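A single protein chain has been omitted from the complex, and every remaining protein chain is retained in its original position.
For subunit A:
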Amino acid sequence: MAKKTIGVLALQGAFQEHEQMLARLGADYREIRQTADFTADIAGLILPGGESTTQRKLMYSTGLLAPLQQRIREDMPVMGTCAGLILLAQELSNDEETGLSTLPVRVKRNAYGRQLGSFAADISLAGIGKFPMRFIRAPYIEKILQPDVEVLATYQGQITAVRYHKQLAMSFHPELTQDLRVHRLFLQMAASA
């Protein structure tokens, strides 16, 4: 089987950290900065952490929003971390504008406050076990909008990771750890797509 190429949205933020994880797992990847980069052979997409308002704005100005949205709706596997979760969400409780709006959840941005509220904790992640989670000015998921959204992790009663069909989204940053398990899970999703 030919190796599949994973797209890493590289508009702004910590996309290199995801690329390093993919490289360690031996996966092929490509940075997606403009529409020309997002070709039909991209078998999965990672939306990195960073500033969601910046990335959303750039998705519009580069014209990437519509093609990304279309492929996600056609079941291309996608993984969003932190800002990536915000961009996937169908509703935001404290922002008027959504991004790709493909994931039926309601997300609260900066839900733990400013940088002084950032924290790390080892939390159980369904199918994986205890995972070192790093929350940087992180959002959380306030509400599930479809019954078939699977909750993968919670912290102090708030949802921090979900899976919905081929969409995997979390409010923390596996790319900031040395733990490859989440990325491995995503590559398996992309391989079986």
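Methods note: contacts are C-beta pairs under 8 Å (C-beta built on N, C-alpha and C of every residue); 3 or more make two chains touch, one makes a residue touch a chain; residues count from 1.
Here, contacts and distances are computed from a predicted model.
Of the candidates "Stage V sporulation protein AC", "Pyridoxal 5'-phosphate synthase subunit PdxS", "Integral membrane protein" or "Cation transporter", the chain left out of this view carries the UniProt protein name "Pyridoxal 5'-phosphate synthase subunit PdxS". Contact with the chain not shown here comes from a single listed residue; of A:4, A:30, A:57 or A:165, that residue is A:57.
Contact between subunit A and the unshown chain involves residues 10-17, 33-34, 49-51, 53-54, 57-58, 61-62, 82-83, 94-95, 109-110, 113-121, 134, 136-137, 173, 176.
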